[in-house]
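Submitted below is the structure of interest, expressed as C-alpha cells.
Note that one protein chain is taken out, while the other chains of the complex remain in position.
Presenting chain A:
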Amino acid sequence: MAEQLNNVNGKRKILARQSAVVRFAGDSGDGMQLAGTQFTDTSAMVGNDIATLPDYPAEIRAPAGTVAGVSGFQINFASEDIHTPGDKVDLLIAMNPAALKAHLSEVKREGIVIVNESEFTKTNLKKAGYPEGSNPLDDDDFLEGFQVFAVPITRLNEESLANSGMGAKDIGRCKNMFALGVIYWLYDRPLDNTIKYITSYFTDKKGKPEVTEANIKSLKAGYYFGETAEFFTERYQINRADITPGRYRKVVGNEATAMGLVTASKLSKRDLVYCSYPITPASTVLHALAGMRHYGVKTFQAEDEIAAVCAAIGVSYAGGMGVTGTSGPGLALKSEAIGLAVMTELPLVIVNVQRGGPSTGLPTKTEQSDLLQALWGRNGDCPVAIVAPKSPADCFDAAIEASRIAMEHMIPVIILTDGYIANGSEPWPVPKADDLDPITIKTVPPLEEDQQFEPYKRLDESLARPWASPGMPGFEHRIGGLEKDFVTGNVSYDPENHQKMTRVRQEKINRIADVIPPIEPHGDNAGDLLVLGWGGTFGSIHTAVERARAKGLSVSSAHLRHLNPMPQNLGDVLKRFKRVLIPELNTGQLRLLVRSKYLVDARGLNKIQGKPFLVEEIEQAIDLMLADGFGNQEFIMPREHQVTPNQWDYDFQTDQEGANA
C-alpha cells in the first residue's frame, strides 16, 4: 500500500497513504476531544475527506487514570471518499496506561502506538489495573506486533514550558497540544489553523494571552520534537481528496441539525423557538442554537422534557416554528404531548438524538433503538412522520426536510438522529441560501362576512388543516386533546367521527409518501442481496457494499431516509432481490417493520454495543448471507472487536440451535 516518495536527509521516509485512522486517547481531563477536533479541522482544511468518532465516558470526571475515565477521539482522514471513522486504528496516541489498555486492541497489526511514557508510573499502572509490578512498555508480548514509541510527553512538555512562569497544573494542561504537535508532524499537517484557534479562544475570548502563548509553545515543541529528535523514522502523507470543487467547512452532526432548523425557519418565514431540556447527546443542539440569537433564534431551556415539548406546541399554536430536542428517555416523557400535537394537528419538530438504552442506558454511546418508540410510543393510534439523517452533514438536510413536512402537512415530525452522527463530523459543501427551496405554508382563506372560521377544514391533497394563530382577527378558535369533529373542530364523541378521524390522522401521514422521493438502490436494481439500512449506519453499509461489489458480488444497498411513511416503491425494490439484510444498532426494529409490512424474509445483523458498525462486520454478514450461512436464523449479532464468520453469537436463538454451527 505504501509508496515511498522521498528521503529527507536520507533518514525520514515519507510514505504516501490513501487514508489513516488516528485515535487520541487519554484521561477525561487530558483534552483529547479538543486535540482530536483540532486535528480534524486541520485535516478538513487541507482538503482531506474526514469522518470522526468521539468516544467519551458518561461521567464528567471518572477517577483519573482509570480505564473508566478514558476519553477517546478517532478520526479517519483520507484522499479518497470515506463514509466511516474507520474500523481499525493506524495510530494510537495513549496519554496514560489506562488509555493504552482501553484502546490497544483496536490498533492494526504493525500499527503505531505512541505512549506518554512519563505517565507510566507505578501509581498510574496500578490505577489502570495492570498486574502488580508489571509495565506493558517492558513487556514484549504485550506490545508485539505494534510499532511502539515511548515519548515522555509530560516531561518534555514541562521542560518546554519551564520558563513560562505558569504553575505546574497549567503547564500540565498544555500536554495535549504537545501530543497534537507530534501527530501534526507525523502527518505533515500545518499548525496555523490550531494556532489561530488557540489565540481566538484564550486571548480573544478568555483574555489570557499567556495561556495562548504556552499552548502554542507546547504545540510547536511537539512538532519540533518530531522533526529534530530523530525518534520517528517515517512520516506519512495523505493528499487532498478528490472532492467536488467549492467551498467547504467541517460540520458536527448536532451543529448541522441546528443550522438546518434555522434554515427551515428562514425558508418558512416562521420564527424558530427551540425548547429543550439538557440531555446527552442532544444538548449540543441547544448550545448551538442558544448562540444564534442574532439569527432571530429563541431558545427556551425548560424545567423538564414535558415542559419543553409543551412549550414547543405553544410556539406552533402561536404561529412560530416549534421545535423540541431530546434523547430517548426524554422522548418517552414527551409522548403524551406529542399525542396532543397529533390531535390538534399542529406542526412540531422533535429531534431525537438516540443513545444506548433502555432507561438511562448508555448516555454517551450510540444506538438506533428508538425507532419503534418514535413510531408507536404513544397512546391511541397516533401516527407521526419520521425522518432519519444518514451522516453528520446530512443532519442539515434532514432537519430542513422534517421541518418542511411538519409545517406543510400540519403534523409532528420526529428526526431520528443518533449519538454517532450527532458527535461525528465530516466536510460539508457550504450551500447558498438562494439555492434552497422555500417552505410554503398554506395560509388561511379569507373569511366572508359572518362566516365562521373552520379550523379543521382540510386541503384536498394533504388533508392538512389551515394554520391560523392568535393575533389574527376573525379566526378565533379553540383546539384541544379531546376528539373533535372532522371540520369544525368542536368536541365530538360521535363513534363514527372518531373512526373517521383516526383514519384521517393516518392518511395525513400516508400522503407524505406522494411527495417524498422513491428509494433508489445503490448498485444494481436487482440481484442476490440487498443491504437495507437507515440512519447513521449508512456509511458502514455503503462502504461494505462497495467492497463486496468490488469483489464482484451481486450486492446492492438501499438507505431509508423516511421511516414513516416509507417510500411507495420500497416493497417493489425489496422483492427484486433474492435476499435482504438489515444491519441495525438494535435488536431488529426496522426488520420487524419490513417483515410485517412487505412479507419479505429480511435477516438482521444486530449490534448492541453502543458503537457504530465496523465495515468489516457488515462485510462478513454479507458473505454469510450469500453463502446461505444464516440458515433459519432471523438475525445474527457480531461479537465484540474481532469478528470472523465462525464467531457469531447464537446465544439468543436457542430454538434454532445449531442452525449454522
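In this section, contacts are C-beta pairs under 8 Å (C-beta built on N, C-alpha and C of every residue); 3 or more make two chains touch, one makes a residue touch a chain; residues count from 1.
Rule of thumb we're sticking to: contacts and distances are computed from a predicted model.
S.K.: Any idea which of "2-oxoglutarate oxidoreductase subunit KorB", "Cytochrome c biogenesis protein ResB", "Heterodisulfide reductase subunit C" or "Raffinose/stachyose/melibiose transport system permease protein" UniProt assigns to the chain that's been left out?
M.R.: The missing chain's protein name, per its UniProt entry, is "2-oxoglutarate oxidoreductase subunit KorB".
S.K.: Specify the residue from the set A:82, A:285, A:337 or A:519 that touches the hidden chain.
M.R.: A:337
S.K.: Please identify which residue in A:143, A:195 or A:306 touches the non-displayed chain.
M.R.: Only one of A:143, A:195 or A:306 touches the chain omitted from view, namely A:306.
S.K.: So one chain is hidden, and I want to know which residue out of A:29, A:47, A:152 or A:278 touches that hidden chain in the complete assembly.
M.R.: A:47
S.K.: Of A:360, A:440 or A:490, which one is in contact with the hidden chain?
M.R.: Only one of A:360, A:440 or A:490 touches the chain omitted from view, namely A:490.
S.K.: Among A:186, A:259, A:349 or A:532, choose the residue that contacts the chain missing from this document, as touch is defined above.
M.R.: Result: among the candidates, A:259 touches the missing chain.
S.K.: Which chain A residues would touch the chain omitted from the figure, given the whole complex?
M.R.: Considering the whole complex, chain A reaches the absent chain at 16, 18, 41, 44-45, 47, 79, 193, 237, 239-240, 242-250, 259, 262-263, 266, 271, 273, 275, 292-298, 300, 302-304, 306-308, 310-320, 322, 336-337, 339-340, 344, 430-433, 436, 452, 469-482, 490-491.
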